Structures are given as C-alpha cells and as structure tokens.
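The other protein chains are all here in position, but one chain of the complex has been omitted.
Going in written order, the chains are labelled A and B, and every chain counts its residues from 1.
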Amino acid sequence: MAPERVAVRDRAAFLRRADHRLLRVAALAGLLMLWEALTRIGFIPALFLPSPLGVLRELGEMTASGQLMVHVAASLRRLVLGFAAGALAGVIVGIATGFFSRAEAVGQPLIAATFPIPKIALLPLLILWLGIGEPSKVAVIALGVFFPMAINTYAGVREADPLLVRAAVAFGAGRWSVIRKVILPSALPMIFAGLKLGAGTALLLLVAAEMIAADSGIGFLVLHAGNIMDTTKLMVGIVCLSLLGVLSHWMLARFERLAVPWRHT
Amino acid sequence: MRRRSAFALVAGALLLWAGVSPVGADPAVKIGALKLTSSAPLFIGVDKGFFKEYGIDPELVFFQAAAPIATALATGQIDVGATGITAALYNIVLGGEQIWLVADKGREWPGYPLTGIVVQKDQYDGGLRAIADLRGKRIGITTLGSTFHYSLGNILEKSGLKLEDVRVVPLQTMPAAIEALKGKQVDAILLPQPFPGTAEAQGFGKILFWAGDLHPWQTVAVFYSKKFAADRKRAVAFMKGYVKASRYYYDAVLIQKDGRPAPGANYDEVVRITAKYTEARPEVIRLGFSFQDRNARLLVTDIERQMKWWADNGFMKRTIPLKGIVDTSFVEEAAKAVPEK
Partner (left out) sequence: MRVIVDRLSKSYRDRSGQDLVALDGIGLTVEPEEFVAILGPSGCGKSTLLNIIAGLLPATSGDVVFEGERRPGQPLTATVFQEFALFPWRTARANVEFGLEELGLPPAERKERSARFIAMTGLEGFESRFPHQLSGGMRQRVGIARALAVDPAVLLMDEPFSALDAQTRTLMMEELLGIWERARTSILYVTHNIQEAVYMADRVVVLSRRPGRVLEVVPVELKRPRHEGQLGESAFLLAAERIWGLIKSQAQAALVEGKS
C-alpha cells in the first residue's frame, strides 16, 4: 500500500442556493415583453387579453380622472372595517377559549361546526338580514377573518410557554396580568399567522360581496367591466386586486417585524 | 342487357340524388337564443320549417344569459345570435372582434308593453307617481350596461333627470331584482314581462309606465358572426326564412285594434309554439309580445344614437361608424325576395 496525498473537495457545493436576483427581475420583465409582443402582432386577440401597455395606459387614465380612487377607497373602507372587526372578535374569542376551560367547552364545538362553512355561501343570507348596503359586505369579511383569527389565537394561547406563565405567577401576577403580559405577547406570532390567513380570505370575500349588489369597489369594477366587455378595464381591476393583496401582505409582514422583534433577528 | 340498364338506372338515380339534395349537404346554422318570448319569431321559423324552405338547417342553441351569446358570436361558436343590444356588444366590436347587426328582433315601442317601470307599492301609495319623483330613489336593474340601464337612463333624461340623480342598484338577475323589490331593498325596478305583471298581481308592486311608451328604441337584434356573414348565399337564405317568420309573427300578435295589440291570424298557434320552446305557461306568454318591424328591418338611426349615449356615459371609449357594425343588405335582399303569400 503506497501512501496517498488527497486534497479535500467541497462535497456540499450542490446544496447551496443562490439568490439569482437578476434572474427574478429578468423573468418577470421577459414575460411582460412577450405578452406585449404577442398582442401587438395579433397572435393574442386584444379583446380577450389586452396588452400590458394598454392596461397601464388605462390605469393611468382611470387614476387621473379620479375614477379609480373612488373604487379603491370604497374597497379599502370595507376591507379595513371588516378585517378590524373580525380580527378583534377573533382574538378575544381565541384568548377566552384558550385560557378559560368553560369558554373552551362552549366555544370550541361551535367554532368547529361553523368554520367549514364557505363564507361566500353565507353572503345571500347576510344580504337578506342586513340589506344590500355596506353592513352585509363588512359582515361577510369580518366573518371570514374571524375564524382563522379565533383558531390561531387559541393555538397561540395554548402554546404559551408554561415556564413563562409560572415565572409570571411567581412574581405575583394574577389571572388578568398573566393574560395581558404573558399569554397575549406569547400568542403574537400565531396571531400574525392568523392575520395573514385572514387577509387572503378578506380579499376574496370583498370581491365576492362587491360582485353581488354594489355600485363601487374594485370587485364591482371587475364585474362591471366584464359585463360591458371592456377587458382592458377588467385587467386594471385585476391588477389593482393583485396590488392590494401584495400590499396587505407586505404591510402585515412589516408590522409583524415591529411587533414581534424577538422572532426575527 | 338487363343488368347493364339496371346499373345505369341506379347510377343515374344516385347522381341525381347527390346533385339535387341541398339539405344535409351543408352544416346546420347554429342560432343562439334565450328562452324568452322575444325569440318567438325564431321559434316560428324553426317550428314551421320556414328556414328549411330556403335550404337552411337551423339548430337552436339556448343560453342562460345575453352576454355569453355575444362572446359565442365573436368566437364563431354560433352563426346567428338573437340578443339585446348592449354596451358589451359594441365593445366587442371596438375590441377588434367583428360581428354584424343585421335585423330587428324587438323594440321598446309605444303601445306594446314589454319592459315595465315597477315601483314598490308603499312608494306608490306614498305619492311616487311620476318619473321626476324617482329622484334620489334606489332603482334596481340586472346589470350596468344592460338594455334596462339604457332604457332607464334615457327615460330619466326625458324628464330632466340624470342617472346620477338616482341610485342605480345592479342585482345581477331578474329574480333577484323582483326579490329586492318585494323586500323593499329597492324602490323601483325595470324588468320585462312577466315580472311587472307578477309584481302587481302579488300586490307588492305597481306598474308606473311601460318603457316603450316613454322612450322607444331598437332593443333586440339578430346578429351574424363574421364567418356566417361572409357566406353570402346561406346568410341571405337564413334571412329569407327569418323575414317570412317575422311577417307571420307580426300578423299573429302585433296587429293593433283600438290602440292595443289584439290577437290576429294564428295567434293561438304562435302562443303554443312559443310555450313549447320557452317552456313557459301560455298565460304568461300572452302578457308580452315584443314589437318588431314586419319585415324585420332595423331602426338604423337609433343604433347611432345608442352608441353616442353609451360613449357619453363612459361605457364605450368611442363610437363605431355604422358601416363597421350594421349590415342591412341581408334583410333588404330577403324582404324583396320573399313573396307575400
């Protein structure tokens, strides 16, 4: 056996993942350019898929005329109100069922039974009860947000570190102090997870509600543009919805980084 | 000798048959329509074989709403469409897909009750009697951009009001609109027969006016797809059958006696045929037959007026030159060719 001399090779190189920043941007830009080109040469009929530049132009016109702002404002108002109401109710119920065993015994079965109902299906009922105005729209959004919030908050409360609860009691905290100072902050990560889930549901329900008896809002805009076959306006509406979704997600992420700093460094 | 002559006889007969039979050689003409009374002339044409007379094999394709008919025409999935003239149709042409307005199939017309302005009973009792009284009220229609929307807008303008002076509430479907009136969630609605009749009969509504009495206009039309219009021979042949059916229809249900439409020749037959295809009850059908020109000619000037109104109200970016959307040559040729019995 002859003595060897072997240099060490990097065997884990294939596991490392790079960011590919440039590729990300290029891919998106490339897709848009391809789309624009196909519409220009007529391969894609403009009626069925308007060109990106056309959509952009329409977006500019609608913003300049103030028309878009009216719809965006209406949608935002409903979204914010419904989201706030549903989130608040959800957190309270989640804390109650998580912390108090009696509340859990009453609340859990109710939530488990009603949660699977698709909230869109409740919309006609809500319109019957609350009319075709704002209340029914805000209500359906609130309902859609309530469930993920209640369930996630409950989980967050149950997950609270018993050591921390014990420490709080050891320093003199009573029931309400424990809830306020230990359980709630503990549950914040789960609460934010619920908020993100709720945001997606809220947007979906907003559009559904606006498609059934509204005269303003982005969902209404999409429906209306579809009804009169103005596909460019339709795309503007879709782009707005997409932006709204992205924006709300980004805002929630920022807000979470501020409110839950101990989980992010 | 016998066998050769027998063979010649059969061969000859076969050749004759192949050369002479027109029906079965061409594909069927797909006609998109709604199961409404207003499609009666088409049902007559199909049922009484008027299309077959001119060598056309008709195939009725029923839709649930007007909008899909428009898109089916644009994509060539149907050859002929019979549907309301809406902003959507104009926008399809503006968007680059060619379809042609070729014949009349229904108008809001004075003396012929079709679309009614029905107000909530309480509102009526409270004094809502004139169009001007609709200021600030909630008015239910199916969708924005619909024929009802157009009627409402023009009727308001004739009384000095604008669309912004009322609250237009889109309710998506006709049953939803009736429910909204019943539940007092709107103060008035615009719907075609039999809904106004039902609302009055059930006591929650009161018919204020008929849209046709206040603002007559070319509401429903026959459309040709781009491909079908290019097939001149068959396009004219179809129109011949349609003009014949149109005259039959007019003589049966649209003749006026003492200022009101009264049953004419073959009235009951027309009702029966309509009931057969729409699956609606005859009593309901009798309530509303829409007016159309006896020879199915379009009210062409009104088309221009419509486009201008839609454009002024922001539903269209600009108007279309008439020759880019209307083609009356088919109906003119057919009207001249079809004999009056």
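Before moving on, here are some points about what is shown:
Note that a residue touches a chain if its C-beta (ideal position, glycine included) is under 8 Å from a C-beta of that chain, and two chains touch if they have at least 3 such contacts.
Here the structure is a predicted model, which is why all the values come from computation and not from measurement.
Shown chains touched by the hidden chain across the complete assembly: A.
Note that of A:Leu32, A:Ala85 or A:Val169, the residue touching the chain absent from this view is A:Val169. Remark: the omitted chain is touched by one listed residue; of A:Ala155, A:Leu197 or A:Val260 this is A:Val260. Touching the omitted chain from subunit A are residues 163-164, 166-173, 177, 181-182, 185, 188, 260-262, 265.
As a working rule, only the chains that are shown with their structure count from here on.
A straight line joining the Cα centres of subunit A and subunit B is 44 Å long.
Subunit B contributes residues 67, 70-71, 74, 86-89, 91-92, 95-97, 143-146, 167-172, 180, 183, 185, 315 to its touches with subunit A in the complex. Only residues 45-47, 128, 131-132, 211-215, 223-224, 227-231 of subunit A touch subunit B when the two sit together in their complex.
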